[in-house]
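Just dropping this structure here.
Complex shown without one protein chain; remaining protein chains in place.
So that you can tell them apart, the chains are marked A and B in the order they are listed, and the count of residues begins at 1 in each.
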Amino acid sequence: MNYNKLVDNVIKRILLLFAAISVITTIAIVFSLLGETVSFFKEVSIVEFFTDTRWTPLLEPKHFGILPLICGTLLITAGASLISIPIGLASAVFLSEYAGNRTRKILKPVLEILAGIPTIVYGYFALVTITPILQRLIPQTNIFNAASASIAVGIMTIPMVASLSEDAMKAVPNALRHGAFAIGSTKFEVVTKIVIPSALSSILASFILAISRAIGETMIVALAAGSTPKLTLNPLESIQTITGYIVQVSMGDTPRGSIESRTIFAAGMVLFMMTLLMNIISMLIVKKFRRVYD
Amino acid sequence: MSINTTNMKSRKLKSQIFYAIILICTLTTIAVLAALLISVFSKSIGWLNWNFLSSLPSRFPAKSGIKAGILGTLWVIGLTAIISFPLGIGAAIYLEEYSKKGWLKELIQINISNLAGVPSIIYGMLGLAVFVRQWGFGRSILSGALTMTILILPVLIVAAQEAIRSVPSSMRHGSYALGATQWQTITGVVLPYASSGILTGTILAIARAIGETAPMIMVGAAAFISFVPGGIMDSFTTIPLQIYSWTGKPQAEFQNVAAAGIVVLLAVLLLINSIAIILRNKYQDRVKS
Partner (left out) sequence: MSLKMKINHLNLHYGDFHALKDVNIDITENAVTALIGPSGCGKSTFIRTLNRMNDLIDNVTITGEISLEGIDIKKCDVIELRKRVGMVFQKPNPFPMSIYENVIYGPKIHGAKDKKVLDAIVEKSLRGAALWEEVKDRLHKPALGLSGGQQQRLCIARVLAVEPEVLLMDEPTSALDPASTLKIEDLMEQLKKEYTVVIVTHNMQQAGRISDFTSFFLNGEIIESDKTENIFYKPRDKRTEDYITGRFG
């Protein structure tokens, strides 16, 4: 009996250690980024980092202004959101409010497949299919451009918006829909005035999640967006995102300990902060707008 | 004060236009998936053959093969599975069965959901800084697998937690009533009942790792490997990494090679997902009966 209890106790401690790995991971991420970032800021002033409008660490004269990379990241994110948010939300409304069982049985797997396709495949699709189409439509489109990558990132994040928003709308009690129908609402009015407002917090959270994924998306932009850090809002030009830069440096052979290799950790830190901010915003939204059904 | 209903026509029109827009958006999604699959499959025709599956990378498109990528993926994912299964299931057991409600559980749980939102390339940087450099494992399969483990652990833990949570507490009480300890109850009752659910969730988490590219670039998987890995300290390449390298090459023919690589990757994913779905159906049948 005592032996059994001892085993129970030892196992409990070991399992606690396993569960603690997640916390250790977070700490390790912060410290591994922080270590190299601090070394980086010993050589480059933080003011230059956030105000210089040129990012050319691999070329002479070297400039270390992160703004062009942030700009590229935000350009991709904005473009992707323009696709994923309306189409994702529309698909969610269709699935939750209009589709019959048979239609849903076709649509759900389509979304699941889209969600399961690795991002490298979307990158290929952007470069090999989307870009040539764009070039045919608008001839001055660069072979590497923000628009093509944005579209692919947007497609990739549609399922995220769609399935989370659908779950939220499904959770709205039918009694509310019936109450609105019973005083003469059209379907459009029920959806836009009752269902969507009732599910708003989770819908907004799904938008934030999609935005956060777009910020951190790497392979699509590495393949299709180009590698020219630029302060531009023109989606037809070649740009570079934070993630794209990190990949570019990693694929080359910059000597370890050099300023060039440290730049990726400083850039990674900025990326981590941006996605962390999105996580926090999403938590706040869910807290603030939470509607409680009995 | 009477309310007019003269707006009926425009309201009904609005409702119909709305439906049309919703429908078009939804159909767009299906069309895009079709376009993507057609684009990949049509380009891979003529390139996906035994020669492709059994050759190592080459400078010439026609001679390029995915053998090193397939074996590298198998090594990395196999090792990832071996490391992450016990860790993830153990952590889930702790959170569901042992930990009491309180700050510690809350902290771990918030942490896990936060980690799920961290971009995969950041995990790659962690792997580079810790496994490759600090622990001195270099650009090896081991570094790759450890990085993948850290990456999929949050998803894996959550999936295993859900499976464990679905075990009715009456079953646990039945075991305790016979004088079993907690660990005996877990191994004797909880895990057998939750096993196929855990397996399904963990397999799906592993499937995600197979397609991950960015973290493997960070830990230094090489695109050009002219040998087959023989141990966990060997350098390696993976299927997605091969696709990346071929897609980025200037010769147009390499795009076809990349398409063939994508078909192989999708086939692997389809296989693994099918296994998970079969397990899930089995599991649902048992819960129903």
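Methods note: a residue touches a chain if its C-beta (ideal position, glycine included) is under 8 Å from a C-beta of that chain, and two chains touch if they have at least 3 such contacts.
Worth saying up front: this structure is predicted, and the values here are computed from it rather than measured.
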| item | value |
| --- | --- |
| Omitted chain's touching partners, listed by label | A, B |
| Sole contact to the chain not displayed, among A:186, A:250 or A:263 | A:186 |
| Touching residue (missing chain; options A:42, A:105 or A:178) | A:178 |
| Option from A:100, A:139 or A:255 whose C-beta touches the chain left out | A:100 |
| Residues belonging to chain B that touch the chain removed from view | 1-8, 11-12 |
| Missing-chain contacts mapped onto chain A | 100, 173, 175-186, 189, 193-194, 197-198, 291-294 |
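The working rule: only the chains that are shown with their structure count from here on.
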| item | value |
| --- | --- |
| Where chain A and chain B are represented by their mean Cα positions, the distance between them in whole Å | 16 |
| Footprint of chain A on chain B - complex, ascending | 11-12, 14-15, 18-19, 21-23, 25-26, 28-30, 32-33, 35-36, 39-40, 43, 86-88, 90-91, 93-95, 98-99, 107-108, 111-112, 114-115, 117-123, 125-126, 128-130, 133, 150, 153-154, 157, 181-184, 207, 210-214, 217-218, 220, 223, 240, 243-244, 247-248, 255, 258-259, 262, 265-266, 269, 273 |
| Chain B-touching residues of chain A, taken from the complex the two chains share | 4-5, 7-8, 11-12, 14-16, 18-23, 25-26, 28-29, 32-33, 35-36, 86-87, 90-91, 93-95, 98, 107, 110-111, 113-114, 116-125, 127-129, 155, 158, 162, 186-189, 191-192, 209, 212-213, 215-219, 222-223, 243, 246-247, 250-251, 256, 264-265, 268, 271-272, 275-276, 278-279 |
